[in-house]
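As you look at this complex, bear in mind that one protein chain is not there, while each of the others sits in place.
Up next, subunit A:
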Amino acid sequence: MNALALLVPLALGLGLLALLFFAWTLRDGQYEDPDGAAARILFDDNQETPPCPTSDSR
């Protein structure tokens, strides 16, 4: 019973945390451009740094 008193609130708390995190990602607009987000992680340069075309030697 003692284990339950700890584990059940813990499990529910974690689940609730995940739900809040999901609500934040939704409000942040992270589901608005799924295709773009998929492509964006492959850019090997950021907006800040100047692009380096020779680095793409593939």
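Annotations for the structure displayed:
Definition applied: a residue touches a chain if its C-beta (ideal position, glycine included) is under 8 Å from a C-beta of that chain, and two chains touch if they have at least 3 such contacts; residues count from 1.
One rule holds for everything that comes next: contacts and distances are computed from a predicted model.
The complex appears with one chain absent; UniProt names that chain "Heavy metal translocating P-type ATPase" among the candidates "Chemotaxis protein CheA", "Multisubunit sodium/proton antiporter, MrpC subunit", "Heavy metal translocating P-type ATPase" or "FAD-binding protein".
In the full complex, the hidden chain is touched by subunit A at residues 1, 4, 8, 11-12, 15-16, 18-19, 22-23, 26, 31-36, 38-40, 42-43, 47, 50-51, 53, 55-56, 58.
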